[in-house]
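Working notes, beginning with the structure itself.
Rather than the whole complex, this shows some of its chains in their spots.
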Amino acid sequence: MSRSLKEIAEAIGAKVQGDSSVQIAAVASIASATARDLSFVEDEKNLSSALKSDAGAVIAGDFAAASNAKPLIISNSPKLAFARAAAFLQKSNGDRITGVHASAVVHPTARLAANTTIEEQVVVAENAEIGEGTRVGASSVIARGVKIGRDCRLYPRVTIYAGTTLGDRVIVHSGAVLGSDGFGYVRDRKSGRYEKFPQIGRLVVADDVEIGANATIDRGALDETRIGRGTKIDNLVHIGHNCRIGENVVIAAQTGLSGSVTIDNDVVLGGQVGIGEHAHIEEGVLLGGQGGVLPNKVLRGKGVAFWGTPARPLREYLKQLATLAGLSKEK
Amino acid sequence: MSRSLKEIAEAIGAKVQGDSSVQIAAVASIASATARDLSFVEDEKNLSSALKSDAGAVIAGDFAAASNAKPLIISNSPKLAFARAAAFLQKSNGDRITGVHASAVVHPTARLAANTTIEEQVVVAENAEIGEGTRVGASSVIARGVKIGRDCRLYPRVTIYAGTTLGDRVIVHSGAVLGSDGFGYVRDRKSGRYEKFPQIGRLVVADDVEIGANATIDRGALDETRIGRGTKIDNLVHIGHNCRIGENVVIAAQTGLSGSVTIDNDVVLGGQVGIGEHAHIEEGVLLGGQGGVLPNKVLRGKGVAFWGTPARPLREYLKQLATLAGLSKEK
């Protein structure tokens, strides 16, 4: 199924330059685009190759205002406009099945809203609630009392432990485990054995969160673990019990948060970062890949970049690296 | 279902101070407790807020001996007593289904003991054995010849490869993979290709072990990988083939052990630690988060903390950090 360039431009709030009737079926990169594809270009230096490509139309900035070699959508943010066009086209392409597949096991007390899709081999347990337009991928397991909002997309083989709550438009990739027990024990000094501290709190995930493949997010021990609105979590990330993650936080792959870590809004964590218990990363901090933050430590500063273990301001870290390299050469 | 404070105190071997008939349904933190909840306080400075809370009863130390504002359980180890009370209350609350769910596929040669629960969509293959009181979570796959002891709890979507053995009271969280092939190849120098070295040994997990979500533990190449009694393994941990892990070892999230690593009893490994092949971490060593141990290296010393890569005694590591920071400022 295709859409006219006019329909796409209207959907994303941008304007067409040239033939607005051209039919577009999908988005593609400049290199791979065909006549049915829409592509994009972010700066003037790549414009001419975009115009020479096979793409049926191109999204570009004002720098393309004088071009008439191809139908264009003009936008101040070509990449953002391209992302929205892709979402619009994908929505119109629909999905493969709807309704509850016969091989799924849905408990009679579970409440499925209208237009919910439950794919093959899924398990939905007692008193779970699944919102309108949400799709639960094949072989996922939704435990009792879980609440999932509207228009969520769970890919195959997701596990959600009992009592977890997801907001609207949450995307969860395959293998992710949400609401598992935190890592908490009390040692019996006499026997030397570790006994399990209760892990009976909840996990609450707000709207518009995306969670990557095989990521794990633990429930609170006694209270809650919370993931704020719009936060994006990459593959194989670990978030411990009682963490509080703010809004629009970005956490790259394989990063790990110990228990009771606080991450404020708009923080960006690189890949393989490790953060100790009760540390606090304040609003807008950037922490580079493989950085380490000690327990109870506070990192502060909007737009300030930290790096290394223990994490230091980037300038300081680079200076130390250079100092060490210099001294080593002198020796 | 609730229990009297008296019943709880008897179950955990502690004594009640005040009204022992108060009915308790669950445990909770001081902040969230209601009249049906039992909470705890570890030190005197938090006692007054605990006594003012809504909790129906509180577990406290001897420092609370003079208090009569609330029914109390007095214990030398309030946190441990609280953990045990939580376990006692959870046990009495029971679980959602029992028996073998109709959607599970259990091979006729598998042997299920009494009171075993096999949840929805589970696969139990040839000659697997599952002990009394054990629960296998939805969509788990138990391969042929696996032996699982008594009173184990496997959460949904666990995979156990053929021939793996689990002791009693083992807890395995969702997505964990037990007994997978180790990472071993032999390179053919002529072709440059890697050929698979046989990974046909076993994985043996002792009693009272807990394994976190999406953790992976490989079987031995030719012999065994072993996890000792009471050891606790967090989410996304990787343990390579032929590792020997002792008793009451604690391994935090995302730590990785290469092949043939030996970890003695009572070792504590922080998160994101990496340990090279054939390294040996001796009894009681503490290794801080993100620490790295070179292949064949030995770390020694009960209660000695190591940190950094390559791992050094903490004092030495901190002194080196300070030296570098000082030199860098001088430059």
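By letter and in written order, the chains are A and B; residue numbering begins at 1 in each of them.
To be clear about the criterion, a contact is a pair of C-beta atoms (placed from the backbone, for glycine too) under 8 Å apart; a residue touches a chain by one contact, two chains touch by 3 or more.
Note that the structure is predicted; figures quoted are calculated from it, not measured.
Here 2 identical chains are displayed in place, and the whole complex they belong to in this file is assembled from 3 copies in total.
Following the convention adopted for this analysis, only the chains that are shown with their structure count from here on.
A straight line joining the Cα centres of subunit A and subunit B is 28 Å long. Residues of subunit A touching subunit B in their complex: 103, 105, 121, 123, 125-126, 139, 141, 143-144, 157, 159, 161, 175, 177, 180-181, 183, 185-189, 192-198, 200, 214, 216, 218, 222-223, 236, 238, 240, 254, 256, 258, 272, 274, 276, 290, 292, 309-310, 316, 319-320, 323-324, 326-327. Chain contact summary for the complex, subunit B toward subunit A: residues 26-29, 31-32, 77, 79-80, 82-84, 86-87, 90, 96, 101, 103, 119-121, 137-139, 155-157, 171, 173-175, 208, 210, 212-214, 230, 232, 234-236, 248, 250, 252-254, 266, 271-272, 289-290, 308, 321, 324-325, 327-328, 331.
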